[in-house]
Each structure stands twice: as C-alpha cells, then as structure tokens.
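Notes follow the structure.
All protein chains but one are shown in place.
Up next is subunit A:
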Amino acid sequence: MKLLELDNLQVSIGPVQAVRDVSLSLAPGECRALVGESGCGKSVTAMSLLNLMPPTAQTNAARWDFAGRDMRQLSEREWRRIRGNEIAMIFQNPMTALDPTQTIGSQIAEPLRIHKGLSKREARMRAIALLERLAIANPAQRAAQYPFEFSGGMLQRAMIAMAVVCEPQLLIADEPTTALDVTVQAEVLSILRELRESSGTAMLFITHDLGVVAEIADSVSVMYAGQTVETGSLQDVFSREAHPYTQALKRAVPNMENPHRLEAIAGTPPDLRHPPKGCGFAARCCERMAICDQLPPNFPCESTAAHQARCWLWHPEHPARWRESEQ
C-alpha cells in the first residue's frame, strides 16, 4: 500500500508551465530524493503537495492519493488539518521560514496546540524534549530564545523540530542542507535519518546535491524541465542511469576519487512558457534522434519495472532492444 501516489501532476503559473508531468509514489517509511537543477519544478511540486501554491496557479493531476484519500477533492478547511499534521515541510532557508517575533519554543509547540489540542504547558514540554533529542544544549533556555539568537545549523534543527513535532506521515524537505557547512550538513542528515528510522516517516527529499542523495535516499526521481525524467531505486539511478540527462549530470560533478575533466552540459533548459514539442532535453542531448524533436516520449519507458526513464532510447522498438532480445 503506497502512502502517496501522484500521477501526471501539472502546475501552470500564468503562462509558465512550471510542472508538466510529475509522477511519483512513496511507500510508508521510504525516502525518495527529488533531484534537479533550479527552475526544473522541484519546489513547485513540493508546494503543490501541500496545496500551498498561490490561487493564480492551476493544478491538475490524473491521480493524487495520500493515505487512501483523493487529495484533489479536499477543501481548504480539510487541508488545514493535514498541513503540519500529516504532511509537514522543512524549508530551505530557516531564517525566513521562522517567525522572528516568536520564540523558538512557541513556534515548535504551535502545531501541537493546533492539531493535537495540547495545553500550552504540555506543548512546551514536548518542544523542549524534542530540541534535546536534536542535540541542542540547554534546550529549556534555548526554547525561550528568538531565531536571531540561533546559528544556521541550530535554526535548521529548530525547523526540523517544528516539522516533525506532530509525527507526520510524510515529511517534505526542500533543500534542507544546502545553506549549511559540510560538518553541520552531516549532522542534520543523521538527525533526519534517525527520525525516519524511529518513527517510520516517509520523506520526499528535494536537493540538487548528488552526494546528499547517495547518503540518504532509498529511491530517486530526476526532474528536468517540469517532468520526472528518470525514476528508480538509488542503485538504479546511480549505477545504471538510463536517461541521458542523468548521465550528463553525473559527468558534470567533480569526483574526489578520480578527478577527471568536467563535462559541462552544453546549452540551457527550455523556456517553460513555450515548452518544446518533443522531449525537453533533446536540444542538449548527445543521443538525440529525429523523433526526439517531434514527439515527447510521453509513455514512461521502462528499462525494468521499477526503473523508468522518459526517453525514446528505451522504447521497446529501439534498435538497442532488438539486439537484447536476439541475445
């Protein structure tokens, strides 16, 4: 039984088709990484999953089920009961996501009071206990402080505390470690992993850092120009990458073990006001075929059942497949 099933999510904001076709699923306790460069629609996908897009945005999905409910039917009232309670989010920049005029403790306690109906006192105790679990020294004093008194890594931990305090079934983390130092990043990742193991929360981890993905994810979805172009387990996407974009991305990252010349991806992503007729990556792709410009590979082509790549190379009648079947 899947916790989240999302099929063909489309979001357009005015003339921009920010998300064109995102399909992903999450099992309870699974950590899926959503990888892609800026402007590819990762954050829009995340915000849509919380129904936090502005009213001018138009959202459409063929299927959008969460914990057995059809999320497309929910009213704003019902959404309010879900947000922060069943689905919670860790934002990239804790300094702007936290309220500067409220103490850290009261911000962490707020979801408990709203969703679980706890008293002020009880909620505060729970917040302090959580801060202590997240390795913040003197949690009782710290809870009475304001965001500006916290360092970046501590703020991110406060942000995590706020998100997990109601023990959500799904935690969406939007680049939670991008602004942090490597040593603090390691700490935050280990906290997230521990939380996931202890409470079985499913996680959608949005990042552009492949190193972080390798560290924390079970499965990976790669996004490009508003579409999920490759989906599979961590092993699939990292050692048998099937989509040319994923392959190019991996060649563009410096590697500590064998420093090689970096192969940059030539060109720029398409303008999503006028998305291309065919495959979004065709213009920059080294495997480009005639059909790539004409028709989008709109069927998620399968290399194996769980590992899918949206690419004409994986069409069952591509010559490479003939050779495989002959062997």
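Everything that follows uses one rule, which is that a residue touches a chain if its C-beta (ideal position, glycine included) is under 8 Å from a C-beta of that chain, and two chains touch if they have at least 3 such contacts; residues count from 1.
Here is the rule we use: contacts and distances are computed from a predicted model.
Set against the options "Biotin transport system permease protein", "Cytochrome c oxidase subunit 1", "RagB/SusD family nutrient uptake outer membrane protein" or "Glutathione import ATP-binding protein GsiA", the UniProt name belonging to the omitted chain is "Glutathione import ATP-binding protein GsiA". The missing chain, though absent from the display, is touched by one residue of A:Ile13, A:Leu50, A:Cys166 or A:Leu189; that residue is A:Leu189. Residues 37-38, 135-137, 151-154, 181-187, 189-191, 194, 208-215, 234-235, 238-239, 248-250, 252-257, 259, 261-265, 268 of subunit A touch the missing chain (whole complex, contact as defined above).
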